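Excluded from the complex is one protein chain; the other protein chains are retained at their positions.
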Amino acid sequence: MMPPAETILSVENVAVHFGGLVAISDMTFSVSRGEIVALIGPNGAGKTTAFNVITGFLKATSGEVRYRTAVLNGLKPHEISRLGLVRTFQRTSVFQENSVFHNVMIGLHTRGRSKLWDTLLGTSRERESERELVNAALEILKFVGLEHRTTTLAANLAYGEQRLLGVALALAAKPSMLLLDEPVSGMNATETARFVKLVEKIRDAGTTILLVEHDMQMVMKVSDRVVVLNYGRIIAEGAPGQIQNNPEVIRAYLGQRKKRA
Amino acid sequence: MQELLQHLANALLLGSTYALLGIGLTLIFGIMRVVNFTHGELYSFGAYAVFFLEAALGVNFFVAIVVAVIAGCLLGALIEFALLRPIQGADIDTTMLVMIGAWIFMQNSELLYWGGVAKSIKTPFPEAPLQLGLISVSWLRIFVLVVGSVLIVATYFFIDHTKLGKAIRATFQDHDTAALMGINIKGIYTATFALGSGLAAAAGALLGPVFLVTPTMGDIASLKAFAIVILGGLGNITGATIGGFILAFVEELGAGYVSSGYRDAMGFVIIIVILLFKPTGLFTRADRIG
Partner (left out) sequence: MKRALPIFWLLVLFTLPVWLRDPYFLHITIITAIFIIAAMSLNLLLGYTGQLSLGHVAFFGIGAYASALTSLGFDIELPGGLHIVHAPWPAIAGFPVGIVVAGLCGYMIGKLSFKVRGAYFVIVTISFAEVMRLVALNWVDLTQGPLALNNIPPYSIWLPGIGEYEIWSKVVFFYVVAAVGVACYLIIQRLVQSRIGRAMVALKDNESLAISVGIDVTRYLVLAAVMSAAMAGAAGSLYAHYVKIIDPEIFLFIYTVTMVIMVITGGKGTLAGPIVGGVIFGFLPVVVRSYVAPAVQWMIYGALMIVIVFLLPRGIVPAIEQYFLNRKQADRPPDVAVLADLDAPKS
């Protein structure tokens, strides 16, 4: 038995209400350093809402989210991102009108060291900072395997490559924990397999990962632990093998079978 | 006291036409997501149409108003068909630029045709105002209030009870579903733009005789319509109706008790205050889940 790893993200009794509608009624779970955790559940279970609350894009009606030592409630999304908790989005996760290279340069924003005056006066700090960013950008593109596409406009990338760029962009923001929202939806089997390798590579480089995904094969393959949401509450939690055989999880998914196709 | 009553009466009379302007603009924005800068030009078009029909063709004043409103609808339909339909689905900035171009074009063609000198429209109403207790009101303004109110009620009736009105409402709530239900969205757009333009032309046809008709009268009308719409919440018809009256009251009281020079500034002050404190307008329900 390994010693319990350090908890870095903890979501405690979080609820989200929109007017009279309850999107998340009571959610409690945590993620430990170095884990790959999947958040799954039928459509409308509140998975994306959970992401939005954790990353500050939505306010929790009650409850608390903590990342390492910081309480995230009340922080703005960009502040949360700067704490190292970086997310991707379901569909439009790239800057369409910018080149691949520029996308990553934008992602590197917070790593830049130059101030407004450096920029206006063109100081050596500005030039050094830019050079560092260019190098970092190329490194990240190589890491995700897009180095041959640097000048392509993001909108012109193939779908699978856009998803890779989305991850590259998030990696540029130097996450200590990465939240991926349905990263392989729409990918074919080969692309998915490649993506799973990338996710593992990112984790091995020291980044904790929380992902929302519908592709159960992918989830079961990549995750250390699975958390199941249904109707805004957590109904099961455990290793992939345990989850697959959990009767409540099977029941929750049965009603959704038809839609899945 | 007498002064205050007089101001309130004036505001009430002005409010109905402001409401017409606001409803027209809010309908167009609510359904088409187009910030319609030609709205003020339709307003001045209505006024010029009445002037032209009456002064040049000798048409009866009341008939001239009806014709002006119909012509306004047609012109609106034409603008939608020629300028907006080809760029349907473009972002809001693009349509805005096109509408600004159309606005400048229309305003200057008026200036070219009519010249910069203000025109006044003759009306069949007696000059002597009606004395109602402490306040006096001109017959023309009473006529404006009555017709304005009738048009507001008629618009409500149209939206709530006719087939086309229901289709407009359905489109307003959900474009995609409306399209799936077999509603002709393009047709709805043209109809909406025509309706909104007709209401603006009606406001111009009614207020033209009260004030003077000038090529730039539409600018301030456009900006006031924006203020009304923001006051009531973008796309909210009832909000626009109430907003029209509120703006009229604020202007009238502001002009009476603060400074008449800043009368037209009241609308902008309202815009800025509203956007600061309640950007969704005064009359919005709780946010929908998006």
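Order of writing sets the chain letters: A and B. Residues in each chain are counted from 1.
What we mean here is this: a contact is a pair of C-beta atoms (placed from the backbone, for glycine too) under 8 Å apart; a residue touches a chain by one contact, two chains touch by 3 or more.
Everything numeric here is computed off the predicted structure, so don't read it as measured data.
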{"item": "Among A:Gly112, A:Gly160, A:Gly186 or A:Pro240, the residue in touch with the chain that has been omitted", "value": "A:Gly112"}
{"item": "Option from B:Tyr43, B:Phe226 or B:Phe245 whose C-beta touches the chain left out", "value": "B:Phe226"}
{"item": "On chain B, residues whose C-beta touches the chain left out of the figure", "value": "29, 35, 83, 86-87, 92-94, 96-98, 100-109, 111-112, 219, 223, 226-227, 230, 234, 259, 261-262, 264-265, 267-269, 271-272, 275-276, 279"}
{"item": "Absent-chain interface as seen on chain A, which is shown", "value": "55, 57, 76-78, 81-82, 86-89, 92-99, 101-102, 105-110, 112, 114, 116, 119-120, 122, 126, 129-131, 133-134, 138, 150-151, 153, 169-170, 172-173"}
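The rule is short, and it goes like this: only the chains that are shown with their structure count from here on.
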{"item": "Separation of chain A from chain B, taking each centre as the mean of its C-alpha atoms, in whole Å", "value": "48"}
